[in-house]
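One protein chain omitted, others in place.
A, B and C are the chain letters, set down in written order, and residue numbers restart from 1 in every chain.
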């Protein structure tokens, strides 16, 4: 199918994620306060602001890959908590696989999603089931790729990814966190939603 | 008139003051918290305990003056806030004027009262009207002496002293504190009873 | 505010026991643990310095006992004066034959007891001179400066007089150094929350969630005014304005600046205050000779801060810069 995504649409998507992160600051902070250090909303709001500024001020100049990589670096400078760093890593790794392109095919998007997923796992060293964003991100990337392979529309693939992220988030909610700050909270994390998973869901909701 | 006060009665009186000070800790602390540092009750409770212990363990040995002086030193060791130090000074100065005696006449008691008053003024350098214990102590000492001179009974003289102390306390309540910690509270002391005056009233009530 | 303690009555002696156990090479005591002295006291041939006052202000008072600062300290219960007796014991133990200078805050109980101690020391032929610290501009107007209370500024007096004594100064010179330091020193503070005296068990005062007390003393004595909480810059400007109006330094003068935390206020916030103080001085063409930012005179777990300024001429600057070493204060 000939569906493609323009530079403008990618820039708009990144901007939208940024706006959403700023808007959700309090909500995400309150989640992180329950089993972390309460900085997630702050970090992501700073990153959101930086992404908006970056999207508004940096032209794509025909290379979406480079542009996404730079967006990742701007994100890392703005907020470098665990999640913030993983988000930056995802942007940089996602950008790498579309280097030189000025518009993206659905397959490009699926490859980006997969690279982001791999990058996050490499950087954070979390396993599936550790109750981190990986538990939402990995199934979301897989669902997206599967939908694209099956020839579904981008919109449908996005919905599949979102549904998979939500399901992944809910699957690990009863579990105990095994990595990061939440792991120190021990059994008291059981039954509480992982803030990173929820943050991913919030971001996907903004763009699909 | 032949009314005299025995060593035992003096010891019992000091002991009674001690017991009262311990019992009134919270009340006096709450008064001092309103315009001081809130330690008056604590200090006087420690001094009270020390006086009880002193009275229970130290024989008069024929010299009430010396005994009162030592009681003053014990008091100073137990609690040395402004009021505590003035109380110790009062005991030491009061003791000095009855040095060598083993029982006291009404005139002795009046002289002791006057010496205590003078000692407190010398040590603390407060003027009448500064809104300190002096404003209750000085009229009380004067009223006591006047009653004794007029040939009234000890009980009546004690009541006169207590009434004068209460009147002195009430007279300065509307005023602004001019010395000590309360002076730093400034206009906010106006209308509040001086904790030191009230402490003197409480002690007198215990023995008259 | 919750406290970590055993029996309230044991608060001070247990604290002192811990202190002596932690710093056995630096600190010792007479028969009474409330009488803290330098481990090597008496230092023969040196004028000795003593202070005293209630507990709950660490490092004030005993925290400044050590080389180049104080020789001894009489320690009272929390916020309560020590007794004349204890002051006398310290005096006797630290006298190295050249007399003792008392430097302490202008509080009724302390004044009365140190006066008694000085009288008693004279029977032992120990010469005593007294220097009262009255640096808190918020506690009385300039015309009644004699009524002001002593707060963080006493540290500058300890430092300068201690240096003078270590350099071999006479008792008059040491007392004069303290007086000179204090004549050039002013402090003002603001409190955001109260503290709890262990034996009282409840806060010394109450204050609204959005209020601050301008000019509060270090025992929770109310200050000049209660106001709505302001920004760090506004608070700093308030304190600096009051101090500078009183101290009246000239452009070109050099100041020592102390930003002191009262207890619960974190160092981060103290540096935010310092920044503004520094900028305000720079705007007036006044230089900073030395900056002290941290906890120097506290009120248990009270939140708030004070600013102390000392105008330094070359003599005071040299005394301030002289080395000192105590368990709480080290300067190379």
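Annotations
Here is the rule we go by: contacts are C-beta pairs under 8 Å (C-beta built on N, C-alpha and C of every residue); 3 or more make two chains touch, one makes a residue touch a chain.
Because the structure is a prediction, the values reported are computed rather than measured.
For the chain excluded from display, the touched partners among the shown chains of the whole complex are A, C.
Among A:101, A:123 or A:171, only A:123 touches the chain that is left out of the view. Contact with the omitted chain, checked across C:155, C:244 or C:293, is made by C:293.
Touch with the chain omitted from the figure is made, among A:33, A:58 or A:173, by A:33. In the full complex, subunit A makes contact with the omitted chain through residues 29, 33, 35-39, 41-43, 46, 73, 76-86, 89, 123-124, 179-181, 183-186, 188.
Mapped onto subunit C, the footprint of the missing chain covers residues 1-6, 11-12, 14-19, 21-23, 55-56, 58-59, 63, 78, 192-193, 209, 212, 229, 231-233, 235, 263-276, 278-279, 288, 291, 293-295, 298, 300-301, 303-305, 325, 328, 330-332.
Note that in this section only the chains that are shown with their structure count from here on.
The mean-CA centres of subunit B and subunit C are about 32 angstrom from one another, to the nearest whole unit.
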